[in-house]
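One structure, pasted below without further comment.
With one protein chain removed, the remaining protein chains of the complex are shown where they sit.
Note that the chains are named A, B, C and D in the order they appear, and that numbering of residues resets to 1 at the start of each chain.
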Amino acid sequence: MTISYSGNSFRLLLRWKGSIWRSVWRELFLFLILFYSIRFSAPHFFNWADPDETKGYRKIFKVMCNEFHEYTKMIPLTFLLGFYVSNVVSRWWRQFECLKWPEDFLSILCLLLPSKESRPARHQIARYLNLTCALAWRDVSTKIRLRFPSLTNIIDAGLLTEKEYEKLQDINEPSPGIRWLTPLHWVQQLIDAEIAAGRGSVNYVSVAMNELKAFRISFRRLYCHDWVCVPLVYTQVAALATYSYFFFCLFGRQDLNHDDFYSLDAFFPLFTVVQFLFFVGWFKVGQDLMRPFGLDDDDFELSYILDRNIVTSFTIVDSLQDDDPPKFEEDVFW
Amino acid sequence: MTISYSGNSFRLLLRWKGSIWRSVWRELFLFLILFYSIRFSAPHFFNWADPDETKGYRKIFKVMCNEFHEYTKMIPLTFLLGFYVSNVVSRWWRQFECLKWPEDFLSILCLLLPSKESRPARHQIARYLNLTCALAWRDVSTKIRLRFPSLTNIIDAGLLTEKEYEKLQDINEPSPGIRWLTPLHWVQQLIDAEIAAGRGSVNYVSVAMNELKAFRISFRRLYCHDWVCVPLVYTQVAALATYSYFFFCLFGRQDLNHDDFYSLDAFFPLFTVVQFLFFVGWFKVGQDLMRPFGLDDDDFELSYILDRNIVTSFTIVDSLQDDDPPKFEEDVFW
Amino acid sequence: MTISYSGNSFRLLLRWKGSIWRSVWRELFLFLILFYSIRFSAPHFFNWADPDETKGYRKIFKVMCNEFHEYTKMIPLTFLLGFYVSNVVSRWWRQFECLKWPEDFLSILCLLLPSKESRPARHQIARYLNLTCALAWRDVSTKIRLRFPSLTNIIDAGLLTEKEYEKLQDINEPSPGIRWLTPLHWVQQLIDAEIAAGRGSVNYVSVAMNELKAFRISFRRLYCHDWVCVPLVYTQVAALATYSYFFFCLFGRQDLNHDDFYSLDAFFPLFTVVQFLFFVGWFKVGQDLMRPFGLDDDDFELSYILDRNIVTSFTIVDSLQDDDPPKFEEDVFW
Amino acid sequence: MTISYSGNSFRLLLRWKGSIWRSVWRELFLFLILFYSIRFSAPHFFNWADPDETKGYRKIFKVMCNEFHEYTKMIPLTFLLGFYVSNVVSRWWRQFECLKWPEDFLSILCLLLPSKESRPARHQIARYLNLTCALAWRDVSTKIRLRFPSLTNIIDAGLLTEKEYEKLQDINEPSPGIRWLTPLHWVQQLIDAEIAAGRGSVNYVSVAMNELKAFRISFRRLYCHDWVCVPLVYTQVAALATYSYFFFCLFGRQDLNHDDFYSLDAFFPLFTVVQFLFFVGWFKVGQDLMRPFGLDDDDFELSYILDRNIVTSFTIVDSLQDDDPPKFEEDVFW
Partner (left out) sequence: MTISYSGNSFRLLLRWKGSIWRSVWRELFLFLILFYSIRFSAPHFFNWADPDETKGYRKIFKVMCNEFHEYTKMIPLTFLLGFYVSNVVSRWWRQFECLKWPEDFLSILCLLLPSKESRPARHQIARYLNLTCALAWRDVSTKIRLRFPSLTNIIDAGLLTEKEYEKLQDINEPSPGIRWLTPLHWVQQLIDAEIAAGRGSVNYVSVAMNELKAFRISFRRLYCHDWVCVPLVYTQVAALATYSYFFFCLFGRQDLNHDDFYSLDAFFPLFTVVQFLFFVGWFKVGQDLMRPFGLDDDDFELSYILDRNIVTSFTIVDSLQDDDPPKFEEDVFW
């Protein structure tokens, strides 16, 4: 679920769900295991392979470690991650803005088909909007896919009837990819039939159709974002820089002068861990936000949104519209 | 309240309200206490624990301080905060732009329902718009929540009548979250009833409905911004970098060579304080702007905006519209 | 006035009006005075206070200067100013785009009320648009405020009649802040009256009303930008960094080894001055652009725009619309 | 084809298609060949040309290498590439958003011309939309150009008839560049004819025409992006910085002290290769995204999109519209 938080930023650091600790701990753990393996195995290896230091392995190793340490200073990780992540974050927000809410269209629908006789049509239309959400979101979101593994689950949820299911299958077979468009087409046809029956008020037609169009487009924008990722090369450049940085750290931050026992880093590579936390954490921000409809803690809760949309939709077209607005009463501002 | 300022930028530094001093002084104070505690307790600790310097604690401590000092040079704080804060600042402005103003809709309403007989409907609609503001802003803003802790406070403020309150409760129970949408639905129904009664001029219908739609959408965008924060990991990365930087400074900026009494930093870590001010201050910009509807000095004054909106709304639909426009007079440009 | 320039960029450096020299010279002058005071007074002070160098003041001072010099290298001024100024520059352009031009609405008005009988209404409406500009711009721009210190000055300018003035005052008293909205409301009422009188062509109604709405909104956006500045803390962070940088330079760039007379900086802190010019100049860009409707050289010339708008407005609704379009003639492309 | 990927970022590094390895390996190979040629030929050259080291060639060479090594530290490659690539990436996404989808217009067309009698017109219009895509995309995309080398290939594909082909040629001759606009004009005329024949519902006219306009504009925006690249100088600055950086590396990263056999870099310039991978890889991101409609792995799959559009278009205007929407059934939410 999207993580909502606020307030004191120090306590923020202690959160677990959706936190940097949770996304980084596995990598950090692996890094530390590797780091200490090198530290503790290196002397034994040298003792075994080069007991009298004639082959100079130890020296080569030290030179290599120093060189690697120099390398870590020359990798412009901050900058690269800064540009990469700020690119991904704006993509992530664009994707969130692709989510459309049925009440925008349904409110205007209540103006377009206001009478009690149109209630079945309104109800059906409300159901089709949510059906479209279910169909389209299944394709982009792991969560919704898990909720509706097949179309029959949507029938069980009550968003689709058996007959509609057959129609959908008939249409989808020759031209796959059109399935989610079909309920929106039915919406158009239902509205047109109501208007032809004299139950619609034509003044609202163009506003309603613009809204329906916006609804349709928003889904295709979701598909597009799902289809066209941040260019792979860009992600690889960021990944390569991050991983090679910490690969070099594995050796470069070793402190093999065991005589000088003062060095803190001889016991625990504190600073390297801090760096690991925020560089890998930062990189993970990018990774997590690239696919915001997955199962991560911080992904958008499409399943919750769908439930909320269904309830809101039927309340608007059924209860709200069937009820009369309050009568005028004189208030304190009159 | 939003801080409005201008002019000479040096005097700007001396302001207190909404200033960097006010947001940072607590942290700075804490930092200095810790800093001086370390400074003054360290020698005593060493004298007590290692009186004849055989255990080398003092040396270890110095080595550690030096290492920490090196670390502070390698944390790319500026860059990270730069990207983070510029992201938050644009989010903050987007949120401000989500605030909609009822006069935009009400002006067009006066065209749609211009007659004196529609005055009650116009008045009721104006009240409903402000009621929606009150209901929705209660959910996102601490200030408005404090002003209207429960719905009955809104009744006291005159924006809601008892009957409407009951209707709202009836609707809200089965489908929570629809409450703020209800008054906007009533607005639609009232307009429709007026038009059905022949008192509306249909030419303006689509303009008005587009405006009402924009009004509705703006509230949902507020809710969305309230619900979906800057990703927690991103904030934690920034917080971690800032806090670890100053944690390392606590030790790294100590100057324990008491022989060399010339060093200014031995008395007061001037530069560290300056750094603290602008790094933590910068980070605080991000923290404060993340939740712009809270109680901070620099948060948007929703309560003031609500009052202003109520006065403006009723003036437009009542006084302005009931009055005739000035007669034509020949002016100097005729 | 906005500075328009082009061409060879070296000659650009020699301009005075709206230039970096003009915005920085005062601060630079002050800086140099302080710099040289320290330079020349320091030796005398030491000679007087510590003639035989037993107290070590001289040494302390040198150590301090060196420390301060180190500090200046660690303040990430470029980065901070880069983010800050690029934020302010986009705000500045947004504000410029908030300026609306009456011809957009008036051209459509000529379609809506095309007949010669509607000319008084068109003329009155054109005047009201410019009246709104005058009223609203008075509140955000120092220049327009100086031109119209009170509403009676607007009467003198011919944009307001006595009767309208009284109406405005009557409306404004109970609900301050609604004054600038009033003429736009009159515009609506005038159009409605013309249409009711059968002189309007309803096809253009919605286009015209959308344009009028855009006109109204643009003014409120101006007010909003005037009301909500760049967060004070952000500005203070930038100011603090800039000022502390040059405070440290005051000491850190002193070169007190008078024996080594080769050092250029012993005579004139050339590089520090260059840095001062572009850092403080850059910071000034931010300061100046924050309030683009003031009296600075580079501020938008609202007063000129108002004059231009008035002339253009009346030409469109009077001369242009009263005249017939040219007859068709066969041209070379026929 | 656009590369779609997700999940574990380490495995991402191992991909080949559309990957950094694929775009960089040729340059890297060339770089290594040059690097090792210099390494191995240099000693022989010196032995041959300056056998007794009297001419000092060896020393000059070493000095040069050291100087070049210093240079590489001073080239601000990261920053320059950061700004350049982030500019190109947003241009790339803008270009993707220029792709318009015929279903947006065709859905509204089904409302505008809903009857069975209009089916031929709807079908013809759907074909013309896709014809426009084919004509316009031929001009901007190498892939579509390869698919339709001449207009007769479009006839073969069934999107164009012989008669239409002749008409297109007649129009295109006097005014080249208007060809792709012609089918959209026919669309307008067909709609107009249907409406004149009383088979259109005029309520939807303005929505449909706005959509058609958006469709037309999107193609011209594609042409504009094709015509106006990122300024050449900007690309050259980035290329020059990248190439000169690695030219300097060719010499600067040589390690000619063959006595000191410990240096890893004496065997393989590991770090330089890593740098090469991400700097040249990053630069390649910019190069590849500049022309997103070419034949690269990561380019937009216009040919696939065209096929999908054709199928979707005809399904909407034929099958979907000819079919009736489902009857109302009571669902679980009723």
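Here, a residue touches a chain if its C-beta (ideal position, glycine included) is under 8 Å from a C-beta of that chain, and two chains touch if they have at least 3 such contacts.
Remember, predicted model here, so these are calculated numbers, not experimental data.
For the omitted chain, the shown partners it touches in the full complex are C, D. Listed residues D:Ser115, D:Asn153, D:Gln188 or D:Ser303: the one in touch with the omitted chain is D:Gln188. Contact with the chain not shown here comes from a single listed residue; of D:Trp16, D:Tyr36 or D:Phe83, that residue is D:Phe83. Here one chain is not drawn; of D:Phe45, D:Tyr234 or D:Trp334, the residue touching it is D:Tyr234. Across the entire complex, the residue among C:Asp52, C:Glu173 or C:Asp323 in touch with the chain not shown is C:Asp323. Listed for subunit D, the residues touching the missing chain in the whole complex are 56, 59-60, 63-64, 67, 71, 74-76, 79-80, 82-83, 86-87, 120-121, 123-124, 127, 158-159, 161, 163-164, 167, 171, 174-175, 177-178, 181-182, 184-186, 188-190, 192-193, 195, 202, 205-206, 209-210, 213, 216-217, 220, 224, 226-229, 231-237, 239-241, 243-244, 248, 283, 287, 290-291, 294, 310, 314. Within the entire complex, the positions of subunit C that touch the omitted partner chain are 2-6, 9-10, 12-13, 15, 18-20, 23, 73, 77-79, 82, 85-86, 89, 92, 96, 101, 103-104, 107-108, 110-111, 114, 201, 203-204, 206-207, 211, 262-265, 271, 274-275, 277-278, 281-282, 284-285, 288-289, 298, 300, 308, 311-312, 315-316, 319-321, 323-329, 331-334.
The rule is short, and it goes like this: only the chains that are shown with their structure count from here on.
The chains touching subunit A as well as subunit D do not exist; no chain touches both. Using CA-based centroids throughout, the chain positioned farthest away from subunit B is D.
One copy, subunit C, sits rotated relative to the other, subunit D; on C-alpha atoms the angle is 145 degrees to the nearest 5. Averaging C-alpha coordinates per chain places the centre of subunit A 25 Å away from that of subunit B. Distance between chain centres (mean CA atoms), subunit A to subunit C: 40 Å. Shown for subunit D are the residues in touch with two or more other chains, of which there are none. If touching chains are joined by edges, the resulting network of the protein chains shown is an open path. Contact between chains, per the stated criterion, is found for A-B, A-D, B-C.
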